[in-house]
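The complex appears here minus one protein chain, its other protein chains still in place.
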Amino acid sequence: MTATTIPKGKRTAATLPPDEEKLKYFTARQWQLVWWRFRRNRLGLLGAGILIIYIFVLIFAEFLAPYGGTTLDSEYVLGPPQVARFWDENGFSLRPFVYSVTTERDPVTLAMIPTIDNSKRRYLQFFVRTKEYKYWNGNLIASDLHFFGVDEGTIHLFGTDSLGRDILSRTMYATRTSLTLGVVGVLIAFVIGLVMGGMAGYLGGQVDFFIQRLIELIRSVPDIPLFMGLAAALPKEWPPEKVYLMITLILGFLGWTTLARRIRGKLLSLRKEDYVIAAQLAGGSNARIIARHMLPAFTSYIIVDIVVYFPYMILAETALSFVGLGLRPPVISWGVLLQGAQNIQAIELAPWLFIPVIFVVFAVLGFTFLGDGLRDAADPYN
Amino acid sequence: MLRYFAQRFIFMIITLLFVSVVIFIVIELPPGDYAERYAYRKLASAGQDVTEQDMINVRHEFGLDKPAPVRYFNWITDIILHGDFGESFLFNVPVRNMIGDRIWLTMALASTAILLTYALAIPIGIFSALYRHSFGDYLATFIGYIGLSLPNFMLALVLLYFSVTVLGSSAGGLFSEEFAEAAWSWPRVVDLLEHLWVPAVVLGTANTAFHLQTMRATMLDELNQLYVDAARARGIPEWKVIFKYPVRIALNPIVSYLGFDLGKLVAGAPVVALVLSLPDAGQLLLQALLQQDMFLGGAILLMISTMIVIGVFISDLMLAALDPRIRLGET
Amino acid sequence: MSDILLEIKNLKVHFPIRSKQFFGGSTTYVKAVDGVSFYIEKGETLGLVGESGSGKTTVGRSILRAIEPTEGQVTFNVDGQTVDLSQLQGKELRAFRKHMQLIFQDPYSSLNPRMTVRDIIAEPLVAIKLAKGKEVDERVRETAALCKLNLEYLRRFPHAFSGGQRQRIGIARALISRPQFIICYESVSALDVSIQAEVLNLLMDLQAELGLTYLFIAHDLSVVAHISKRVAVMYLGQFVELAPTKQLFSAPKHPYTEALMSAIPEVNPDVEMVPVHLKGEIPSPVNPPSGCRFHTRCPYVEDVCRTEMPEWREIAEGHFAACHFVDSLQLKGTVTADSIGVVN
Partner (left out) sequence: MDIGTEQIDWDTLLEVQDLKVSFKTDEGIILAVNGISFSVQRGQTLGIVGESGSGKSVSTKAIMQLLPRTAVVDKNSSITWHRENGETVEITQLKKGGREMRRIRGGEIGMIFQEPMSSFSPVHTIGNQIIEAVLAHRQVSKQEAREIAIDMLDKVGISNPSVRVDQYSFELSGGMRQRAMIAVTLSMNPSLLIADEPTTSLDVTIQAQILELMNQLREEFNMAVIFITHNLGVIAQVADEVAVMYLGQILERGTAKEIINQPQHPYTQSLLKAIPRLDHLGKRLTAIGGDIPSPLERPGGCPFHTRCEQAISGVCDTQIPTLTPISNTHTVHCFLYE
């Protein structure tokens, strides 16, 4: 065979001119190589960046959100987003401010109408102490420190919903719910997939045959309609936590066949790899071969599969909750938030109710970019 | 070939059985049984008290006192032999009458979405692969990313907003007012087609993005195959080389996905139906599920699933027709 | 006769092929190796040649029990003891692996890319706990030096190396447990011509130095002839001929050997290649032909060949063949007897 280009596997460090660079490359471990390749992928880095922000929000929601998820502001119902500004006709201010709002009752409809008072500035303050919260629903840390607030009155950067709840705060809590649900769902899918795929791929024979047929069968069953049926069958009177748990389980079951297939396929191909056979012929025990030779080889692929799988989870939860079959209030999730915006009137009257969808889109994009970037970098030896 | 056909056919039957069992379980899952509701609805609405004896009578009447396998058997034989899906507790009429055209509307919607998907994804995918790293390729990739990450109800709302504000008419529904309750006629079909494109676009977008990516990736693989160079070395015109060989082979995975496409589209149907207020099976399914009208919901699920499973079977056959390696049992 | 290291008796490897149907279906067998017997002497190189589908790969792997043989016996004479390999199980088998190793064909896929050269070479020692701590490092260094590997390379990963160097790493790994027996499976065929010679020389030097015994499996007859003392020829799962290299190449006794050797393009423009014409294609090992397996393609076929399987017998000292007409056929070798020197 005459190579016209250098196959990547055979790529030597010739490209790194100085000798030290070369040596660095020659002695680089797998994750080092993966990282070197990954960091050249801009979209991948962008995805990772987006997700880091999400994780930050997920962990510090109480601190970052100016209000609680269910705090009502009767002074500002269905109010549009307030814009933080640095200057207006009255001049420039180093500290950002919003205008204050006064509410009056409409004498005819009796609805509360907020009006913005351009003359009064409410300055943004950082690290304010306002309402106390207990961290992470538990009693671990109690604090009243919030990232920001205003000196007087209220601030709603994303506006409020029909009950006067702050959409920014709710979006942050929803991020926590939806992402953790995704994580648990993916974990369930992954564990089942790993067990089934692992058994099929490693044991082979009858077990493999049976599991493969099972997967084939399950895959030919249209999954989402069935899961909608299952979700609908959940008793209405169940508490939100139980519904959350069941929805997670249902979503988890949604994906295990794909993961199991991939794991099986990878294991089968690994079992035939020369270096794995070499390890067997060296007298290595099964445990050693799995731990030392097979697992390191497929960890990176599994990570990619898991990352790539998240978007399905997120979108499925959003869609299920949106139509009312998934999570239900008082749980706050992206899908639940968007329930309030099911029709055209909502768009016309209060378009800011859709702000949470931007978070959904960016989360999905983040996972997709990261997944694609990782996939390209995952196998530095090919 | 015959053997392959038989194999796929048997597999289809097994799948259908499996699906029907799962749906039966779903139907029976909610707490309380049909008898309770039936009895309450019938007797309580008439102002009578429901006694234990009434319950037992009703249970016996509907065969609900029999063990689950027998109930399943009765349920499925009623469906197969008499087309009897039970009674909708929500509407108090036989499920069969409820579904009517709706299932066909859903199918028409799904088929339109699939056609739309193919019409967009295949040529753009080919273009992207041929002009890799061009501006058009990047644009297609970008649109693909967006298409995959936008929840379809969001897209529906955006299109709705657009049609109301810009076009001045609502894009909702499947028929104009004058045809909504009319009998089937040619103008009604035309009217349907005029309305179909919005939900079809909404349903098809994510799938189009997915197929676009698949098409592009397989095309890139196939373009590197030796047989492409071999064809060029025979002096075949470039367009013919591309369309006769790599394009033809890259179509195989798309065809093999037909069944799954149907599944994905049908799954999205209830959501879109809700936003666009479509009078199709998706909307009815959603209503039934939300109200836990399980006989109605189960019936629609069963019909939809059957169509998908048949779709999978057909795509298996089409793939065999397209790919001699499968037809001749090579792989 | 010198000591016998390894004896293989009636080795059979049949692979079941299950149809991909949903319901069972009947199981058929690929008879990859179907009754092979031979021995290997201590310190010699036995060459094994055959075309694709002949079963030479399976013979090698089943001797090492990388594949479980269906039938047959493999006995090893090691440290004054006779060990029946087919009786060893689990831990015993793993411990015994220090006596026998394999050098792979592909220098790229046979090294775990995630391990340093040091760890790759040390693997057999560590896997069966033959050494610990510093001793491992010492033996790795010693073995690497033996294989003419630069010791600075030990902390590098395989991706730093070219094919030739990688193959040396593979050889070092095979040698570290100081095995007596090594199977070289196409160990030089993936290498460039100019690199191949170096590795062949290394293998021969190591053999001389450490008294190794090789089973050298390859499709390139010139390479096999160069390194082997005796050569066996396989066809469709069976041995057809086995003889000292010189004898086999100058006076083959089986028509298949003759055909095979006549097909070698010699590096000599003055000698025109006159290949023996074989009819048809190599039959499927699922349904091998009756009688002599070569009869469907043999230019000298007679009726008896179609029905009766020829006996595998020793026709001269150390020269075995399986053909009904061993004594009557006048077959042509590719070289004259005196043009061959002594290799081993």
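Which chain is which? They are A, B and C, in the order written, and residues in each are numbered from 1.
Definition applied: a residue touches a chain if its C-beta (ideal position, glycine included) is under 8 Å from a C-beta of that chain, and two chains touch if they have at least 3 such contacts.
Since the structure is predicted, the reported quantities are computational estimates derived from the model, not experimental observations.
> Taking the full complex into account, find the residue in B:249, B:265, B:288 or B:301 that is in contact with the omitted chain.
B:249
> Which of C:17, C:273, C:286 or C:304 touches the chain that is not shown?
Missing-chain contact among the listed residues: C:273.
> Which of these, C:95, C:197, C:210 or C:309, touches the one chain of the complex that we don't see?
Counting the whole complex, the residue in contact with the absent chain is C:197.
> Suppose we count only contacts with the excluded chain; which residues of subunit C make the list?
The list for subunit C reads 51-52, 162, 164-165, 192-198, 200-201, 204, 219, 221-223, 225-227, 245, 249, 259-260, 262-273, 275, 277-278, 281-282, 334-335, 339-343.
> For subunit B, which residues lie in contact with the unshown chain of the complex?
Looking at subunit B, the ones touching the missing chain are residues 225-227, 229-238, 244-245, 248-249, 252, 322-325, 328, 330.
We adopt the following convention: only the chains that are shown with their structure count from here on.
> Measuring centre to centre with CA averages, how many angstrom lie between subunit A and subunit B?
27
> Show the residues in subunit A shared as contacts by 2 or more other chains, in ascending order.
Residue numbers touching two or more other chains: none in subunit A.
> At least two partner chains per residue is the criterion; list those residues in subunit B.
11, 14
> What residues of subunit A sit close enough to touch subunit C in their complex?
Residues in contact with subunit C: 9-13, 25-30, 33, 209, 213, 273-275, 277-285, 288, 292-293, 296-297, 380-381.
> Note which residues of subunit A are touching subunit B in the complex, please.
216-217, 220-226, 228-233, 235-236, 311, 315, 318-319, 322-325, 338, 341-344, 347-348, 354, 357, 360-361, 364-365, 368-369
> In their complex, what parts of subunit C are in touch with subunit A?
That would be residues 18, 22, 64, 66, 94-98, 101-102, 104-106, 108-116, 123-124, 127-128, 155-157, 159-163, 170, 173, 177 of subunit C.
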